[in-house]
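Yeah, one chain of the complex is gone here, protein chain that is, but the others are all in their spots.
Read from first to last, the chains carry the letters A, B and C; within each, the first residue is number 1.
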Amino acid sequence: MPVARVHRISADSPDDTAGLRQVIAAGQLDPAGITAIFGKTEGNGLVNDFSRGLAVRALTGLLEETLGYERAAQVCLVMSGGTEGGMAPHWTVFERQEGAAGASPALAIGKAHTPALAPEQLGRRAQVELVAEGVRAAMRDAAIDDPADVHFVQIKCPLLTAQRIAAADARGATVATRDTLKSMGLSRAASALGIGLALGEIDGSRITDAAIGSDWSLWSGRASTSAGIELMGHEIVVLGVSAAWSGPLAIDHAVMADGLDIEPVRAALARLGLDVPGQLPPSQRDRIVAVLAKAEASHDGRLRGHRHTMTDDSDISATRHARAFVAGSLGGLIGHAEIYVSGGAEHQGPDGGGPVAVIVSRAG
Amino acid sequence: MPVARVHRISADSPDDTAGLRQVIAAGQLDPAGITAIFGKTEGNGLVNDFSRGLAVRALTGLLEETLGYERAAQVCLVMSGGTEGGMAPHWTVFERQEGAAGASPALAIGKAHTPALAPEQLGRRAQVELVAEGVRAAMRDAAIDDPADVHFVQIKCPLLTAQRIAAADARGATVATRDTLKSMGLSRAASALGIGLALGEIDGSRITDAAIGSDWSLWSGRASTSAGIELMGHEIVVLGVSAAWSGPLAIDHAVMADGLDIEPVRAALARLGLDVPGQLPPSQRDRIVAVLAKAEASHDGRLRGHRHTMTDDSDISATRHARAFVAGSLGGLIGHAEIYVSGGAEHQGPDGGGPVAVIVSRAG
Amino acid sequence: MPVARVHRISADSPDDTAGLRQVIAAGQLDPAGITAIFGKTEGNGLVNDFSRGLAVRALTGLLEETLGYERAAQVCLVMSGGTEGGMAPHWTVFERQEGAAGASPALAIGKAHTPALAPEQLGRRAQVELVAEGVRAAMRDAAIDDPADVHFVQIKCPLLTAQRIAAADARGATVATRDTLKSMGLSRAASALGIGLALGEIDGSRITDAAIGSDWSLWSGRASTSAGIELMGHEIVVLGVSAAWSGPLAIDHAVMADGLDIEPVRAALARLGLDVPGQLPPSQRDRIVAVLAKAEASHDGRLRGHRHTMTDDSDISATRHARAFVAGSLGGLIGHAEIYVSGGAEHQGPDGGGPVAVIVSRAG
Partner (left out) sequence: MPVARVHRISADSPDDTAGLRQVIAAGQLDPAGITAIFGKTEGNGLVNDFSRGLAVRALTGLLEETLGYERAAQVCLVMSGGTEGGMAPHWTVFERQEGAAGASPALAIGKAHTPALAPEQLGRRAQVELVAEGVRAAMRDAAIDDPADVHFVQIKCPLLTAQRIAAADARGATVATRDTLKSMGLSRAASALGIGLALGEIDGSRITDAAIGSDWSLWSGRASTSAGIELMGHEIVVLGVSAAWSGPLAIDHAVMADGLDIEPVRAALARLGLDVPGQLPPSQRDRIVAVLAKAEASHDGRLRGHRHTMTDDSDISATRHARAFVAGSLGGLIGHAEIYVSGGAEHQGPDGGGPVAVIVSRAG
């Protein structure tokens, strides 16, 4: 029976694989079972974030050395740049092992890759459908039938660069935007809508080209999408609960309505057995395996009735502001900031908010 | 008997005085009693933050129009730049009126100005002493005898620019630093130590030139200092409790040990009658008049055992990261982000943490 | 007979009017004749550039004090933010006086204001037409009949903020973009096309909504447009040559094909009598009264066959890169950097290049 294990490992730099090598050497992690690695790396999380590429090179090097080229290429590497505020750079390593049947249902992991997009498909309906197809494939891989059992879908999606736009131009194709930074938002948007489509959260007929990146009433409460310069396809990881899996880990999720809306997360923690009034005390904090969240500045420039300045700041991208802020609000609840807060939550939770998944160890 | 009133007013831009004009027109605020205005303005909070100068010009214009030049010049204007994360730009207007004796002791306000510093005194013992003298003057102005009754001291202090350094050079004087950004930190540091000296929190013999901006074991738990390009002296405002004052407002303070340490603030809220397990619900939130806090990145690059990247980020100043993050953690507790989080907390609370004062309306 | 005088005055800060007061006090400038002031101020030149607002407040204060409210309001204040690289913040003050008939034709100045735009007109054909109408009015004001005699048209145009977008939303109107930074580009683009339309440089039928900000084959070689948060209409200043004017000043212009294309500027200098092989020597440099230029990163990511990274940098806006770079290339020719290089040259010169006007004193 498959067992999911999750290892959270601190990173001293974007290419620091020492911690990962150590848990492998100590026999705590069998590299053969690695299905995905989520990284929070310390770049700007935007177009010219080379911390992600550096991390991918370093992790790939380790995996190829350990597993060989072919198997290494099957591991989903999802690097989310940006550790603003007090966030700690770290890796979250997802491992699938065969084990004796234990507590079940339990955390289940599935994954899929999609083919490459053409630059002109990015941010359009074609991308939504490609992604929805990929999510369904990843659910099958996780042995999850009911979309209600899916608690988090992480997708790494592509972006446009000046050169990719030029390539489309050369073929006479029209891209959805010529602004490279904006292309990241459109790609995240289309990918999130693809998740919502696959999970039945959104009426597919409403997802038109025009709605992508503009109709914020359409959203998935379990989507997390990050854009990166290093790929033109999508890497998809589904996390959920399945009776076909066993093990010590449980997962649940919440949707924050805005960057301060931590009470739904507190409620999710309570459902998982961590029921506390204030900040998690160290004993309970230690049972937190991973916090996976999306953050975003609201498009109307307001937060609970007051003005915020994130979208009018031309020196710092709104995504960087939002990550720092939500790392603070969630960190105030959890008690540390080695958490995964990913920026750019277009169609991922309501406008200005975002989904949060929590993976915990069941109480001994 | 003096009565302190505090008005928190949203600002649509750094020169938006419409809200202030409105409360005056509505008779809710008598401009003759204005002693100080704290502003959170939306610049970068660093050397080239012109939002502060713009705010000072706009507020001064309004005050001169209303009160005349002489009286307007006596109002302490403390503009703290930087509304990172979801923080809302706003004014906090402190008013002193004579009223019938009511609930007492109550919030008391005092203020003082110091003479101008020479550029070469900035960041040195001479600045510490000048500030301590000013704090004592402001306490007398507030009718507070016991330093334990002081809960917050806000100081606006000067910084060096390339031209001020050149002026010192021309006289053969040596400045403490030639790095303009660093001069802001040194000025805040010396001012905070001056507060600690005046309040008896720090042994004066330990405050040497070398300790300023480097010996982080020296700190005040009630100091808040901001540097600005627009002055060469100091504007000092003392907030505390005095039996010589009456009125509906109460104040208390807490010290955060780090950017996530919100439980001491929760305890301060409880002492003020706002005792809740999670986030303040709207009914209690409405009794919050002002939250005044300092935020800072720890100098050892760690937060609760994990690495943070704030001090290694050359694109965004650590003070901007820290403000965004602490606005999130405090906002998660309070329930909104129209709060005053000021960056650069050198010697203001322990390294990586900072003081937080809360002013509330007593329950009806 | 009207005489145009131009005063270039260094600024120590965005609100430094001391130099201007000094030339007035010295009788070198009669404030009654001030028609326009162009400022290079030291903000980021983007949405949250408060150096422009601060400058406008300071200059307006001086003008109102000197000329009274009504006359002060007629002076065109065009503040262009961003003094990247070695550029020097300064004011260029345009004065129109009546004088004895001297050398003629000579530099002529005209101006106009347009009514306010609705947010939803920004970046669309309606803005183009409003601007073209305004340029024609400014030409009449300058007594210039032939568009070939116009050498520079400076326009200050509006931008969208989160709040202006919300205002349009509230009316059910659709804005051209919801990205505030991008709105600056669209507004500059539509204004530049309006100039090109008025000067007969562009076939009006080609200027559709879709072409604005995207069809870079449409451009004016004499347009300079800057967007600012402080207005919703347009301030238009036309500079050219007219036989109806006399005086010591001459003007010519060149079009740079890219940011390094300084030879056409050298040729314009030669036409104005400053004919030198290398950098202008100090004697000739002193005859330069003003250099007014536009700079921009090319949209294809290439400069003379090599890749540039300006449009892929998410930490620094491409407009800031381009201003710094062109300030270097033009400064290398002129010999100093107290020049006016304004960013965002959409439809102002060919893609990646921009117009440059030079005003010189005729040789004694």
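Criterion: a contact is a pair of C-beta atoms (placed from the backbone, for glycine too) under 8 Å apart; a residue touches a chain by one contact, two chains touch by 3 or more.
Here the structure is a predicted model, which means the values were calculated and not measured.
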Subject >> Touch with the omitted chain, as defined above, among C:Ala324, C:Ala345 or C:Ile359 >> reply: C:Ala324
Original post:
Considering the whole complex, which of B:Ser10, B:Thr60, B:Ser214 or B:Ser361 touches the chain not shown?
Top reply: B:Ser214
Subject >> Per the touch definition above, residue among A:Ser51, A:Gln154, A:Thr177 or A:Ser329 touching the missing chain >> reply: A:Ser51
Subject >> Contact with the hidden chain (one of B:Arg140, B:Arg206 or B:His299) >> reply: B:His299
**OP:** Please give every residue of subunit B in contact with the chain that is not shown.
**Re:** 44, 46-49, 161-163, 166, 178-182, 214, 299-301, 307, 309, 311-315, 317
**OP:** Considering the whole complex rather than only what is displayed, give the residues of subunit A touching the chain that is not shown.
**Re:** 12-15, 42-43, 48, 50-51, 53-54, 57-58, 163, 315
**OP:** Name, in rising order, the residues on subunit C that touch the hidden chain in the full complex.
**Re:** 10-12, 42, 44, 83-90, 259-260, 262-263, 266, 277-279, 297, 303-310, 312-313, 315-316, 320-322, 324-333, 335-338
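In this section, only the chains that are shown with their structure count from here on.
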**OP:** Give the chains in contact with both subunit A and subunit C, ordered by label.
**Re:** B
**OP:** Among all other chains, pick the one whose mean CA position is farthest from the mean CA position of subunit C.
**Re:** A
**OP:** Have a look at where subunit A meets subunit B and say same if over half of the interface residue numbers show up on both copies, different if under half do.
**Re:** same
Original post:
Where the centres are mean C-alpha positions, what is the separation of subunit B from subunit C, in Å?
Top reply: 40
Subject >> Geometric centre distance via CA averages, subunit B-subunit A, whole Å >> reply: 38
Original post:
Of all the residues in subunit A, which ones touch at least 2 other chains?
Top reply: 44, 307, 309, 312-313, 315
